[in-house]
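Note that this complex is displayed minus one protein chain, with the remaining chains in position.
A, B and C label the chains in the order they appear, each numbered from 1.
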Amino acid sequence: MVNPEIYEANRETAWCPGCGDIPLRQCLAEALAEMDLKPSQVTMFTGIGQAAKMPHYIKVNGFNGLHGRALPPAIGMRIANPEMKVIVESGEGDTYGEGGNHILHNIRRNPDIAHFVHDNQIYGLTKGQASPTTGEEMTTSTQPNGITARPFNPIKFAVAMGATFVARSFVGKKEHLKAMMKAAIKHKGYALIDILQPCVSFNKVNTYQWYMKRVYELGDDYDPTDYDTAIKKADEWGDNIPIGIIYKAEGVPIFRDKHPQIGDRALVKEKKEPTEFQALIDEMK
Amino acid sequence: MVNPEIYEANRETAWCPGCGDIPLRQCLAEALAEMDLKPSQVTMFTGIGQAAKMPHYIKVNGFNGLHGRALPPAIGMRIANPEMKVIVESGEGDTYGEGGNHILHNIRRNPDIAHFVHDNQIYGLTKGQASPTTGEEMTTSTQPNGITARPFNPIKFAVAMGATFVARSFVGKKEHLKAMMKAAIKHKGYALIDILQPCVSFNKVNTYQWYMKRVYELGDDYDPTDYDTAIKKADEWGDNIPIGIIYKAEGVPIFRDKHPQIGDRALVKEKKEPTEFQALIDEMK
Amino acid sequence: MDFNLVIAGEAGQGLNTLNFVLSKILFKSGFHVYSTKDYESRVRGGHNFMKIRFGDTKITAPKDEQDILLALNKAAVEIHQDFVKEDGIMIYNGESYEGELREENQDKEIFSLEAALIADDIGNGRVANTVFVGVLLKLLGLDLKVAEEVLGEYFRRAEDIKGMNIDALRKGYEKAEVAKRRFEMPEVTPRDNQILINGNQAIGMGAAVAGVQFYSAYPMTPATGVMNYLAKRQNDLGIVVEQAEDEIAAIMMALGGSYSGIRSMTGSSGGGFSLMVEALGFAGIAEIPLTIVNVQRPGPATGLPTRTEQADLLFAINASQGDFPLMVIGVKDAEDAFYQTYRAVNLAEKYQMPVIILSDQFLADTEINLEAFELDTLQRYNGFISDEQAEGISDYKRYEFTEDGISPLAYPGQMTESVVLIDSDEHDEHGHIIEDAETRVAMVDKRHDKIEKLILEDLEEPEYIGPEETDYLLIGWGSTYGPLQEARELLEEDGYNVGLLTFSDVWPLPIEELEDRIDNTVSIMVENNATAQFSRLISSETGIMVNHEIVKYDGRPYTAEEIYDAIKEEVID
Partner (left out) sequence: MDFNLVIAGEAGQGLNTLNFVLSKILFKSGFHVYSTKDYESRVRGGHNFMKIRFGDTKITAPKDEQDILLALNKAAVEIHQDFVKEDGIMIYNGESYEGELREENQDKEIFSLEAALIADDIGNGRVANTVFVGVLLKLLGLDLKVAEEVLGEYFRRAEDIKGMNIDALRKGYEKAEVAKRRFEMPEVTPRDNQILINGNQAIGMGAAVAGVQFYSAYPMTPATGVMNYLAKRQNDLGIVVEQAEDEIAAIMMALGGSYSGIRSMTGSSGGGFSLMVEALGFAGIAEIPLTIVNVQRPGPATGLPTRTEQADLLFAINASQGDFPLMVIGVKDAEDAFYQTYRAVNLAEKYQMPVIILSDQFLADTEINLEAFELDTLQRYNGFISDEQAEGISDYKRYEFTEDGISPLAYPGQMTESVVLIDSDEHDEHGHIIEDAETRVAMVDKRHDKIEKLILEDLEEPEYIGPEETDYLLIGWGSTYGPLQEARELLEEDGYNVGLLTFSDVWPLPIEELEDRIDNTVSIMVENNATAQFSRLISSETGIMVNHEIVKYDGRPYTAEEIYDAIKEEVID
């Protein structure tokens, strides 16, 4: 195990004191360290939001792109480089709101990516509008009569769409979260963790206490490879919120498998000269 | 019942002879007629594609907008006008591909809209690229090694996301399709019909015969209000393809209910003069 | 005569409330008020500050030099002390760095007050800022009556909190006795018909008054304020604000509303506006009325999310593929923002086309006092045919060819015998897809005719301020208006002959006044962007190359002095 300090996860942040993003970062650094990964072996893709600032606050390769667009560039890297560990990280507004179309279709691609969604059930950075997962108890400055659409259930969505690894965790359960992160990074294929993360500034409903009272860890008797159980479990929310791996399927072909022409070649290491393409010209003769 | 001819559903089209869009149009005209709706009482929103040309080939109010964007403008109309019958119609590429984020979030809104998706499992208008529902047997000009992502299951998606009316039909079963259309239009809330529609020019796999051999109508013993059954039924595809109402929930609040300030007022009939807004100024004093 | 006061600290220290309360007290006391915000893209920590400039005459620009610094933390002292005048005063929450502070600020009075302790005494740490309000009022020689009213109103929903705040106010007022510095305030009397408003509120209000019934948007700083303004009032107004899943949905929802017959609007900042441009062209070809506000921030991409810039001008004018009619208005201040938004909504309906309002963070967050808007001077332009006309139509042509390019506008369901068909493909008069060259050309020309009419009937020439004959002509557009006015006055005080031409309508570009005034003078373009985009626009439309370009692209607004200095340095010297 490498020293978690190489990730510099104690950098100063622009997050609020008490924000759930802070322990999340700590867990990430420890998870990476326990997996013996060096900063240069990991790349993190994010969108825009509080969660999405992560690559500034931890030392790994980072692509801090556009709001809602964290997933597609990670696909570009999956084509270029089969060896890199690829993490996509962003807020739930970023991922399920603006970026909804990308998660929908990337679950279908099953790329080898670990996707960590900081789910604080609110738009944090823009100061407290409803996100797709905001609950029905909440009113906000833009939703004075409460949310105008039923909350989105990311776990149900991912399980139903056939994601090959679907988990939930909570920043208040650090060991659990770390274990989930490691499992997701190890998973061959697309692995989603919806991470419950209190926003102490704007979400006065879903607080540490609120989550702490409700979350429970799935026990050994829960079999995440059983799809029927999983799709039921995915509906659980409210007084009892399960955390753990909800569903997991092994051996499903990953995105690169659908591009047999590149096999396990690292395209990034190949550079061809123009003269190597004469055949393209000859076929037009 | 009004005369179906008022819909002028015999207009010349740019569709290929034999295209499944043609019988679909006929069913639509008959369904509307049987519901005693006049052309001016119905508005159809579409995107771009072969299916999306429908408002040119049938006489109702029509909004032929942008590729992938058929749903959002229909929401605008739902705010303006509670009386209009609103139909959204488009190809499956339009709806589940480019427009994926809109269907994802509009299921959450549960607006009073009937959504007819012409699912030919191919991009027709752009000449035969894979769509989200293209099967694994197919190769195309842009997917010479076959599709690079697993097929999207719209029924499963809609049921899992809590759509309040989810059905499948097939243009080769006209009476069935008509019945589904009428039920969808009558449904209070968001009603999706995924309509199997052969593309005779580009989809040489999923032909009339292919579908005809496989589809079967759900019988009276099937209870579409039972969620657990529905979510299982949604997975059925391949040798046996169920058609009919897969899932249906009544009494779920619709989008306008979440905007109590407009009640059932037709905003389109209200026009206020500037002088009616003096209070806005006074509060800034 | 004006005074300058800066409140500085970190996000989460209640600067916004403090700024609002103070501005309101000064405003209600009868002062002219001009308050600006400088904040970071974070919710807690960092460094933010608000400047309140006030006096007995109209104020149009922020100022760097301050009479009073109210520092809520140490960084605030360090960052702002150099901007405090020699005879100014620095107020802060008594801390241990006293010594160095006094050393570096020999001439200024330094007033330290442990407001936090006082607040704790009162029983609520959160009233500490109100203690400072009391201090300030004392220094300014103002009495407590108005302040008590304002606090009473602000905390009207919680009697106990209100009480504690008034307590804190009085305590601060008393404690300030010991401070030596006092400021002589000019005599002002509260004026009846004034409002205190910022740019975003003015746009929201303009939209509401114009009868906008549907505002769909996705949150984006610094445009969210428009959405918040309308959302907060949606129940009273009986209108709908809907948060869309993304900006593409936002604009398409609004277009659906417009098509359906209600006035609809959307807004965002550059990034969200970028996502809307395909739909913008759609509004152009489908001839759907639409008002879009783009509250600019420095780009490209995420850029500086909470700061200001005017760099979306050429993008807005040229946004979306193809040629189509479009109007772009760069609003100048909160007053202009209100009236132009009102006008934009009406022109969008009159010409059945998209109208873009360009604002920016500077304008959005700057709160100023204004003469209350006069609603009875406003005329609603009704673009739809009447219900009686509608009844007579049996073969409605959404895109009927007419003299002026404007086709009769009806909404679905308005005619019992006809339907309304719109299309993003090139189409015929009925809205049906076409392929032929003749119809294509006729439709492009029809759409173009609308712009010709707009130029004749509705385009507004820029405002000119200054003497008839000038040696220097300052040119600007949008929110630099205020700072430019003051800069012009400064130059005039130095004896220069200077005129100022500022544009609100920027596309189509009104060129008469410009062409009239630009000869025999040294022209100086002043813009808040890096590449002098408006200068290029003027060249593109007139061939005129402006003589000097002064640009600023550090994400901050201009002060008048900055413009004045730049002109002295780059042009006059």
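Keep in mind that, in the parts below, a residue touches a chain if its C-beta (ideal position, glycine included) is under 8 Å from a C-beta of that chain, and two chains touch if they have at least 3 such contacts.
Just so it is clear, the structure is predicted and the values come from calculations on it, not from any experiment.
By the touch rule given at the top, the unshown chain touches A, B, C in the complete complex. Residue-wise, the contact with the chain that is not shown comes from A:45, picked out of A:15, A:45 or A:247. Within the set C:245, C:312 or C:505, the residue that contacts the chain not displayed is C:312.
If you put the hidden chain back, the residue from C:82, C:323, C:395 or C:512 that touches it is C:323.
Among A:27, A:77 or A:215, only A:77 touches the chain that is left out of the view.
Residues of subunit A in contact with the chain left out of this view: 14, 38-41, 43, 45, 48, 53, 55-56, 59-66, 69, 71-77, 79-81, 83-84, 101-102, 104-105, 259, 261-262, 265, 267-268, 270-275, 277-281, 284-285. Against the chain not shown here, subunit B presents residues 14-17, 48, 50, 66-68, 97-98, 100, 123-127, 129-130, 132, 141-145, 148, 201-202. Contact between subunit C and the absent chain runs through residues 40-41, 46, 248, 269-271, 273-275, 277-278, 281-282, 284-286, 296, 298-305, 307, 309, 311-312, 314-315, 317-324, 423-426, 433, 435, 437-438, 440-441, 444, 448, 529-531, 533, 536-537, 539-545, 553-556.
In this section, only the chains that are shown with their structure count from here on.
The greatest number of inter-chain C-beta pairs in contact is found between B-C. The centroid of the Cα atoms in subunit B and the matching centroid in subunit C are 41 Å apart. Computed from the mean C-alpha positions, the centre of subunit A lies at a distance of 37 Å from the centre of subunit C. Mean C-alpha position of subunit A lies 31 Å from that of subunit B.
For subunit C, the set of residues touching two or more other chains reads 234-235, 242, 245-246. Contact of a single residue of subunit B with at least two other chains is seen at positions 101, 104-105, 259, 261.
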